[in-house]
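A short worksheet on the structure shown next.
Heads up, one of the protein chains got dropped from this complex, but the rest are sitting where they should.
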Amino acid sequence: ATLDDVKARGELICGVNTGLVGFAAPDANGNWSGFDVAICKAVAAAVLGDPSKVKYVPTSGQTRFTALGSGEVDLLARNTTWTFSRDTDLKLQFTATNYYDGQGFMVRKDSGVTSAKELDGASVCIQTGTTTELNLADYFKANNMSYQPITVDSNAEGEQQFLAGACDAYTTDASGLAATRAAFANPSDYVILPEIISKEPLAPAVRQGDDQWTDIVRWTIYGLIAAEEYGITSANIDELAKGTDNPEINRMLGTEGNLGAMVGLDKDWLVNAIKAGGNYGEIFAATIGEQTPIGLARGLNAQWTQGGLMYAPPFR
Amino acid sequence: MSEPHIERSVDRSHMQVSDEVAIQIENMNKWYGQFHVLRDIDLTVQRGERIVIAGPSGSGKSTLIRCINRLEEHQQGKIVVDGIELTNDLKNIDKIRREVGMVFQHFNLFPHLTILENLTLAPIWVRKTPKKEAIDTAMHFLEKVKIPEQADKYPGQLSGGQQQRVAIARSLCMKPRIMLFDEPTSALDPEMIKEVLDTMIELAEEGMTMLCVTHEMGFAQAVANRVIFMADGQIVEQNNPHDFFNNPKSDRTKQFLSQILGH
Amino acid sequence: MSEPHIERSVDRSHMQVSDEVAIQIENMNKWYGQFHVLRDIDLTVQRGERIVIAGPSGSGKSTLIRCINRLEEHQQGKIVVDGIELTNDLKNIDKIRREVGMVFQHFNLFPHLTILENLTLAPIWVRKTPKKEAIDTAMHFLEKVKIPEQADKYPGQLSGGQQQRVAIARSLCMKPRIMLFDEPTSALDPEMIKEVLDTMIELAEEGMTMLCVTHEMGFAQAVANRVIFMADGQIVEQNNPHDFFNNPKSDRTKQFLSQILGH
Amino acid sequence: MSDTEAHSVAYVRDTMMPQQPAPAGETGAIRWLRENLFSGWLNTVLTLLGIFAIYLFVSHFYGWFLHGVWEANSIKECRQIIAERWGPDASGACWAVIRERWHQFIFGFYPPELYWRPILAFALLFVAIGPLMFQFVPKKVAWFTPIYPFLAVWLLWGGSVWGPVLVLTGFVLGGVVFMAVARFGSIMAFSVGAIVTILYFLFAVGPLISLFHAMIPVGLESVASSKFGGFLLAITLGVGGIAMSLPAGVVLALGRQSDMLLIKTFSVIFIEFIRGVPLITLLFVASLLLNYFLPPGTNFDIILRVMILVTMFAAAYIAEVIRGGLAALPRGQYEAADALGLDYWKAQRLIILPQALKISIPGIVSTFIGMFKDTTLVVFVGLFDPLKGIPDFIRADFNWKGIYWEPFVFVGAIFFILNFAMSRYSMHLENRLQREHR
Partner (left out) sequence: MTTAQDASGPTGFRLSQLIYDTRYRSITIQIVVLFLVMAGVGWLVDNVIRNLNDLGKDFNYSFLWQRSGYDIGNALIPYNNDMTHGRAMLVGLINTLWVSFLGCITATFLGVIIGVLRLSKNWLVGRLMTIYVEVFRNIPVLLWILVAIALLTEAAPSPNQYRVNAQTGEAGASMVLESVAFTNRYTAIPSIHFDRTLGSLDTALAPISLDFLAIVIVLLGSYFVNKMLVNRANRVQEATGVRPPTLWKSLAIWLIPVVVLLFALGVNPEEPQLKGFNFTGGTNVSNAFVALWAGLSLYTAAFIAEIVRAGILAVSKGQTEAAFALGLRPSRTMRLVILPQALRVIIPPLISQFLNLTKNSSLAIAVGYLDLRGTLGGITLNQTGRELEAITLMMLIYLVISLLISGGMNIFNNRVKLKER
């Protein structure tokens, strides 16, 4: 089973993006950081007790599912959309949505385009091997418009083409667009169009058939989300781990009952996971939130209590 | 190397040398860059004369005969072949090349053409001979060099001696008035030298004007009217073969003869 | 080609031919595809016999002796060498090849090894001789062929005659009981032929069983016990050298002898 | 006739004429210009076109090179400096990126404090191939050549010294067994040797390594494959691929020459298949399919997987090169070996292969150059090659977004220098072999 493999290896192998600032990108020394990377670290911390015991395998849109399917990676945390056919036909198991996204368009401000409906005849840069490709085709067909697809292999290349004006619009998930735009020299020269043409729930995925491992990843993510809901932060967690009045927090942090053992982990698995990078909100703020160059608002990804979709099932 | 034995001794009486001048070289000089290869060459060849040119390696023999059909350009002096002066005029060069046949040390047959095609190529494209006529001529000369049965083979399928005979026939097909030979036998095995020399002797008997660079002294004695000895780019001595071999005048000549006849 | 002069006339009296059979060939036939190269060969060679095989080109001489150490496979009949029958059994083949030395027209020395390494290679790897012993033997035979001083050179640095002598020494290092020679001198310049023939004569004097394909009739007359004449894949005539040369019986032989002795 | 001869023929030169200087116009710069640049109208036109092309090239790139900036921390700074120094419209190269990141182009993410290890491995490479490639290296150092691969692997990846030592031991063991059984025939010896070696690798190596390492823990800090990048990756793949492909190439070449129909067929199928598909597809096999072909659960490093496919690829090409070498050997060499009683394998090992391999060296070098260039394709399976992987990665940095030409020029120049040197060397070698073989 994957859990045993990971424990035996002493290292979690995590498939990530080849380089999408904010989600997963290596710095000048080759150290990875980002929103997806934080999930990897949290899982590693939960399983192995050490968030640094992760090996990152950069995967392209093309290679990611094979990497997962063939066992090359234990966990695919690479802004991957949860779709029916991937879940069934590709034999993947999506764990829990960690980011609700949707496909959007970015254009140059001076093009005067304010709506995706005005893109008839435009050249659109698009990364191959993604659901965006299919959504795009569907969208233009539904609106009876035509376009010229300009296929690129990586986000970096898409950026280059778009900046050079080789395409009128760049389409990918709205989060990705924001991240990309944030990295531009003059972000204000570009606008992200209001239309969101698809639902893109991004979820870390694991191989089908290993339920224990699925549960671990899924509940680690839910743990991070619930931690935010209950106000558990990396700052106060040591305090809270000593015991609180809230039985749910106690159950999560292992002071009451032993949820960890039910998934084959230690008692303090969630403590480690949350310590690794903080709760969901902390991770969001540190990697892609409004204070970062990426500058994403919480929007749909706010807690359900704040009117968002982030809703962790009860720990019980 | 064993000296091939020249069987037929040529009866020189019926070989006539006319008074007409075939080649006239006056005061000719040639340089390769700074290197003075040919120095003040003066040479007159009568029609029907058969001249053998000898000399140590690097003395300029090849260069001299290559100047005559303008495979090399001379820089000073005058070369008149068959009444036509060799200048930069392309038409003159063409005319002269039609009159002058040349046989090379390494045969230089065209390997992608059959023997027959080798022989008819130039007559057809240069002389504008009708094909049938060209083939007839070619077969005539192939018979002369005794290999008519090889007409449809390719050069690569013949022995060296056969190839050189084809090369001679190829030149003859252009009906040249002058033939130049540049060491035609030096790339051949001893057994084959004789075949080629026989062919050349036959040509000589017919009165062809010939200039031949060779070290086959038997051949020189048998057919030449005149032997020219070159050294350091100059004509050092010339004489009829008899006197040349038996009574060489200059020291260079003596030394040279002692070398090549010595062994 | 010049006939090398064999200086030493061999005193035949002390060469003994024993009654033991070294090679026995019975009714042997060989085909290349459809082409029948060797037809009904019968030949018995006594130990100590020295046989020269002659015949026109393509008559199957090389093929015959190559069959004896199984460089070629025969298809019918029987070849027994040194009491061992040549069959498809690799072990027998190996045994026979150890007993039979062979010298080729083109020497076939190994150019990447020194002379000494050429000589010790087979004793060390095939006979499993200790290296020191192999080197001693090698030096012994190198002295015998009179070039011990060349031991550390590479074959490319020797003249053709020296190379061929090394090739002979290389065979001898395996201490064969029979030696086969396939035109050992025909790739050599005339000056070098003598060196090699001298070495072979010396071998003959020591009573080695020898089969030699050669056109050196001087050699044949000097050392052979028997001359075999082949034509068209058959043994046409065999006799002692004196009678063979002076009194050939078949027309083919006469014709052949007139050709090779004629020039 | 006699009189013509009489008056014209006899002639003796009494004084030899010395060398004369060539007439004016036949030498010197003018003649050179006339002959080499302006002989005839076609040549003149070509010369002018050539000059024009040079002018175009220089005028376009001169400014860019001239305005190069070395000291800056980001492309923005570069642009500012250029605009300050040379005016707002000037364009210039921002070499600062090379200055800051050169080590990533060369070493990828290899830990900087361990750079000495790949450098040492690279230097020792020349000692290892020296006896084969350079005449001045004494043949005595040849013992180092078989050890080098293990040493290099250890230097590059680190880890316990017992790994390479015990693997090497495995091969030595195989050799010893081979020798011991050799008198029962080569085939027997080879099979037994191979079986012993394989058993040793399957069952003994792993435990032995742990055991020895527990007893005497000597080792270097280990470096994961994922840290490899840039030219270090390219050279590792190239050299490793060629080195490992040599034995396979020899076997394939012998197989293709074999009289045995079946063996020949297999060899031909393998060679033609590998040569018939693009390297990219093979790399995709490495990254996408190889795991399907291995027992469930096996999983190893992408670099190792790529290396396997690169080795297969190189083996097919090397086999063809060696086949050329084998074909160049005269038949007499085989016959002489046979006549001396050497069996097939001994003849191959002692006589044929040493010669064939030597003739093949220039071809092998050329194959290496081609492979070295092709290693850049590994970027398409997510590795950091120097040409696209590393620059793309650097461009992901905010500071260097939008930098294109400088990495191209830098990496291109390094490729050019290495390959040009190697191709010249292989030409030199070819000439030398031709001289020696006459």
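For the reader, a short list of remarks on this structure follows.
Residue numbering begins at 1 within each chain, and the chains themselves are lettered A, B, C and D in the order written.
Basically, a residue touches a chain if its C-beta (ideal position, glycine included) is under 8 Å from a C-beta of that chain, and two chains touch if they have at least 3 such contacts.
Keep in mind that what you see is a predicted model, and the values were worked out from it rather than measured.
Just so you know, the chain we are not showing touches A, B, C, D across the whole complex.
Contact with the omitted chain, checked across D:E84, D:E221 or D:E272, is made by D:E272.
Among C:D89, C:D152, C:E191 or C:D243, only C:D89 touches the chain that is left out of the view. In the complete complex, the residue from B:K61, B:H74, B:R170 or B:R226 that touches the missing chain is B:R170. For the options A:G30, A:G49 or A:P149, the residue in contact with the chain missing from this view is A:P149. Listed by residue number, the positions of chain A touching the unshown chain are 61-62, 65-66, 69-70, 86, 89-91, 111, 119-123, 128-130, 133-134, 136-138, 141, 147-153, 157, 160-161, 164-168, 207-209. Within the entire complex, the positions of chain D that touch the omitted partner chain are 35-37, 39, 43, 46-47, 49-51, 53-54, 185, 187, 259-263, 266, 272-273, 275-281, 284-285, 288-289, 291-296, 369, 373-374, 376-377, 379-380, 387-388, 404-405, 408, 411-412, 415-416, 419-420, 423. Taking the whole complex into account, chain B touches the unshown chain at residues 69, 71, 94, 97-98, 100-102, 104, 106, 108-112, 121-122, 124-134, 153-154, 156-158, 167, 170-171, 174.
By definition in this document, only the chains that are shown with their structure count from here on.
Averaged C-alpha coordinates put the centre of chain B at 52 Å from the centre of chain D.
In terms of their C-alpha centroids, the spacing between chain A and chain D amounts to 41 Å.
Not a single residue position of chain C touches two or more of the other chains.
Residues 12, 15-17, 19, 29, 31, 33-36, 39-40, 44, 46, 75-76, 225-226, 231-232, 234-240, 243, 249-250 of chain B are the ones that touch chain D when the two sit in their complex. Contact residues on chain D toward chain A in their complex (touch as defined above): 76, 101, 104, 108-109, 224, 226-227, 287-288, 291-292, 296-297, 299, 302, 380-382, 392-393, 395-398, 401-402, 404. Chain D contributes residues 1, 4-5, 8-13, 16-17, 19-23, 26-27 to its touches with chain B in the complex.
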